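Certain chains of the assembly are absent from this excerpt, and the rest are unmoved.
So that you can tell them apart, the chains are marked A, B and C in the order they are listed, and the count of residues begins at 1 in each.
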Amino acid sequence: MRILVVNPNTTASMTERIGACAQAATSAGTTVRAVNPDMGPASIESHYDEALAVPGLLSEIARGEADGVDGYVVACFGDPGLDAARELATGPVVGIAEAAMRTATYLGRGFSVVTTLGRTCGRAWDLAERYGVQRFCRAVRACEIPVLDLDDPGSDAREVITEECRRAVAEDGSDAIVLGCAGMADLCTHISARIGVPVVDGVTAATRTVESLVVLGLRTGARGEFAAPRPKSYTGLLRDFTIA
Amino acid sequence: MRILVVNPNTTASMTERIGACAQAATSAGTTVRAVNPDMGPASIESHYDEALAVPGLLSEIARGEADGVDGYVVACFGDPGLDAARELATGPVVGIAEAAMRTATYLGRGFSVVTTLGRTCGRAWDLAERYGVQRFCRAVRACEIPVLDLDDPGSDAREVITEECRRAVAEDGSDAIVLGCAGMADLCTHISARIGVPVVDGVTAATRTVESLVVLGLRTGARGEFAAPRPKSYTGLLRDFTIA
Amino acid sequence: MRILVVNPNTTASMTERIGACAQAATSAGTTVRAVNPDMGPASIESHYDEALAVPGLLSEIARGEADGVDGYVVACFGDPGLDAARELATGPVVGIAEAAMRTATYLGRGFSVVTTLGRTCGRAWDLAERYGVQRFCRAVRACEIPVLDLDDPGSDAREVITEECRRAVAEDGSDAIVLGCAGMADLCTHISARIGVPVVDGVTAATRTVESLVVLGLRTGARGEFAAPRPKSYTGLLRDFTIA
C-alpha cells in the first residue's frame, strides 16, 4: 500500500519530519511518501494562508492519482481543501485535525487541543463542530509559537508546548491532549511521557486511519456530493487545474 | 460609498448581471463595481471549483484595498474564501449565502433554499449550520441546472426554478425562499410575483448589508482571528500572494 | 419610505433619543417616526414589564398600519411582541436584539452583549438561542444600571458601560460588542472610539435592516403562522384590541 502525506505548506524540512513520523506509524508493507507543493505559503497561520495552500495541495493529490496512490493524508491542522481533495482522489483522504480529534474521542470524555497561534483557534473550533466532536473538545489553547519555530532546533517550543499541555490537563480536566499542528508530530512521545495522559498527534493518527480504510476496502462515497468534479475550463494562472 | 462585488467565477456575462442587480439595490450615493478574476473556474459547481476560485477572489479583494473600496460582496452561494477575505479587507465583507439566509430569518419561521446542482446542497447545509440558521432552513432543493445555463437565454431554467420554489412552499411549509446561486439574482422578482411568498436573493441582500455596515461604521473586528495576515513568503505559481 | 420605530416603554425622552439615532442611520428618502405607547411601564426591566409593554406596542403597530407605514422597529432589547407585531403589520418588523445580534455575526467569530440589569441577561440568552446566534454570543454582561439612568445626564452610566465593554473584549476575546438596551443607542460611537472594536447598537441596526427589507420588496411571509390574526372578540379592558 502507498500513502501520500501532503504537507500543504512549502517548508521541506517540516515535510521531512512529518514523513518520518508517518512512516514509523504504519504496518509492514505500507510505504509513506511525504511531499509539499512548490507553490503557496511557507507556513499556514491565517485563513489567507490556508486558502492559498489549497491549490498546491490539490496539485499534489492530482499527481498522486496519476501515480496510483492508495490513500492520502492532508497534514495541516486546518484540514485545508479536504472536501475538494475527496472529489479528486479515488482512495480515502483524511485530514490530521479530523483524525486526531476523532481518535481522541476513544480515550475518554474530553480532550484539549494545544496549538500554535491564538488566531488559529477559531478554525479548530470550526472543525470540532463540523466533525461532531465539539462535545468532547474542552478547550483550544494557543502557545503563541509561530509554526516555523517548531522547525528551529534552537527554539524553546518543545518546553513551552509541554507546559501548555500540562496546564490543559490540570485546568480543563481533559483525559487526552490533541496536538494542533503537523509540525508537532515528533513531540508527541516526549510530551506524553512528561504529562502522563495520552497525547494524540494528527499526522500519525491520520496515516493509521488511511491505512485502515484502505485495508477495509473503504473509500469516499462518490455517487453524489463527492463525485469527480465536472469537466470545467480554468483560465489564467490556474489554467492547469482545468478538468478535461 | 464604493462597494466591490466579486463574482468568484470567470464568466463575465454573469458578473454583469450580478452587478446590475447589486447596483439597483443600493441607496443614492453608493457605487457598485462588479468584477471577476482572470484566473480560476468558469463556474463553481464542486468543492474543487470552490477552492480554486479563492485565489482569484483574494486578488480582487487585494486590488479593491489598493483602490480604497469601502466594502465587499462575495457573490457565490458557497461563500468561498470569506474568512480569508475578511483578514485582507479593511471594510466589511459579506457573502451572499450568509446575507440571504440571515435576511430570510426576518421573514418568518422557516425558509427553503432552491439551488442549482444537487451536489452543492451539502455545502449549503454546512453554511446554514455555520451561520446558525439551520433551525430556520427547512430544505435545500436542487433543480439540477448547471450554473451556466442560468446565463443562457434559451434555457428553461427560469421555469424550472420557479416550479421548484412553488414545490418548496407547498411541501416544506416555508415562509420564504432563498435563491441558492448568484446567477439567479435577476429571477427574484419574477419568481416572487408567481409564488406569492417572499423570495430572497443573496446578491442584493449582501449588497444592502455591506452598505448598512459601512453607514453604521462597522467593520470586521481585527484584533484577533481576523487581523491582517502575518507577513509570509509565497512561492511558485502563487508568489504574488506574498505578504510583505 | 416611512419607518415607525416603537419604543415599547412610556418614557418620551428615551423615545426622542432613539428616534434621532434611527433617523441618522437612514438613507435619503427615508423618514423615521419614533413613538411610544401611552399605556404600560416606564421602563422594561423584568419579564413582567416586558409582557405588559406588548399591548401598547401592538396599539402603535395598528396605528402605523392605518397610516400606511412601510416597516417597523421594535426598540427594546427583549424584542417584546415581535411575533404578534408581524401578524399585524403588512411590512417587515424587526426587533433591535435580533438586528443587533445578527449584524454582529458579520463582524467576526464572537460578540459579547453588554446590558443594564443582571436579571435581564436570561432573556438575552433566550433570544440568542431563538435567533440561532448562540454560537456567536460569548457572554451577556450586566452593568447593573437601571434603564432610566441612561436617560439621566448626571449619571455615570456612560463610563460604567464603556468599562464593561472594555472588559468584555479583554476577558471574552470577542470581536465585537452588542449594546443590550435601546437607551444605549447614542453611546455607540463614544464606546467604539474608546475600545477599538466594533460596537453594534440595535436601534440603528434594526432601522437599516427594515429599510433594506423594504427596498428589496421583502415582508413577512403571511400564508401560515404569520397570517393576519383571525377575527376575534376581545372583552374588558382590552376590548379595543378586537379583530373585526
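To be clear about the criterion, a residue touches a chain if its C-beta (ideal position, glycine included) is under 8 Å from a C-beta of that chain, and two chains touch if they have at least 3 such contacts.
Because the structure is a prediction, the values reported are computed rather than measured.
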{"item": "Complete-assembly copy number [criterion: all chains share one sequence; 3 shown]", "value": "6"}
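Here, only the chains that are shown with their structure count from here on.
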{"item": "Proportion of interface numbers common to chain B and chain C (over half same, under half different)", "value": "same"}
{"item": "Distance from chain C to chain A - Cα centre to Cα centre, in angstrom", "value": "44"}
{"item": "For chain B, residues contacting two or more additional chains", "value": "86, 224-226"}
{"item": "Footprint of chain A on chain B - complex, ascending", "value": "10, 37-43, 45-52, 54-56, 58, 81, 83-84, 86-88, 118-122, 126, 129-130, 146, 224-227, 229-230, 232-239, 241, 243"}
{"item": "Touch list for chain B against partner chain C, complex", "value": "25, 27-29, 86, 92, 94, 98, 102-103, 105-109, 131-136, 169, 173-176, 189, 192, 196-198, 200-201, 204-205, 208-209, 211-213, 215-221, 223-226"}
